[in-house]
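Quick one: this structure, given as structure tokens, is what I'll be asking you about.
Just one protein chain is left out here, and the rest sit where they should.
Presenting chain A:
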């Protein structure tokens, strides 16, 4: 039996199966934010590891094939950037400045706040890429010496904030420019923000996915600077 638990196929199959179940629950609850597939699947899989006495190290090794697909997904972010090249050209300056400012604010504020709270270095590092899309955040976290699992917690909270708080806040501020609304949601709340922005207005959605994709590149450049300065 324990030989079975060391087969990559076993854990890949279990992961896909559990995720499919979580997907169905999510759909049955009409995509309720508290019934996200990730939040349902992860505890179930943790329980499965516990019951089978499997270490996380062997699980992550077994599921390498699933994690591998994150790479092509990141590369594919070039497609939305390319599709919107005309808009990028016309708004180059405001987009560039807003991205630089937004990216820097996201990193410095979360890192600074965690530092003030006395968090250990590895936790501060894990939080830095919080505003980027999950696949990119995981790669940047690893590169900077963080823990991808902890990074995902920051990324998920960022996403929920963007999805729930952004639009009411902008409405209260009297901000009607769908470009600015979408861009801000994409930069701080990646895919969650973009999905909510699309529901609000197609222009906001387009700017949100652009903000998300460009922020992945800008944040990677900022992280590279950190690496070069010896973070």
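Annotations for the structure displayed:
Operating definition for what follows: contacts are C-beta pairs under 8 Å (C-beta built on N, C-alpha and C of every residue); 3 or more make two chains touch, one makes a residue touch a chain; residues count from 1.
Throughout what follows, contacts and distances are computed from a predicted model.
The protein name that UniProt records for the chain not on display, among "CidA/LrgA family protein", "RNA polymerase sigma-70 factor (ECF subfamily)", "GMC family oxidoreductase" or "Thiamine pyrophosphate-dependent enzyme", is "CidA/LrgA family protein". From the options A:6, A:29 or A:105, the residue with contact to the unseen chain in the full assembly is A:105.
Hidden from this view is one chain, which touches chain A at 15-16, 19, 36-38, 41-42, 45-46, 49-50, 56, 59-60, 63, 66-67, 69-79, 81-82, 87, 90-95, 97-99, 101-102, 105-106, 109-110, 113-114, 117, 119-120, 123, 127, 130-131, 134-136, 138-140, 142-143, 147-150, 152-154, 157-158, 161-162, 165-166, 169-170, 175-181, 183-185, 187-189, 191, 203, 206, 211, 216-217, 220-221, 223-224, 227-228.
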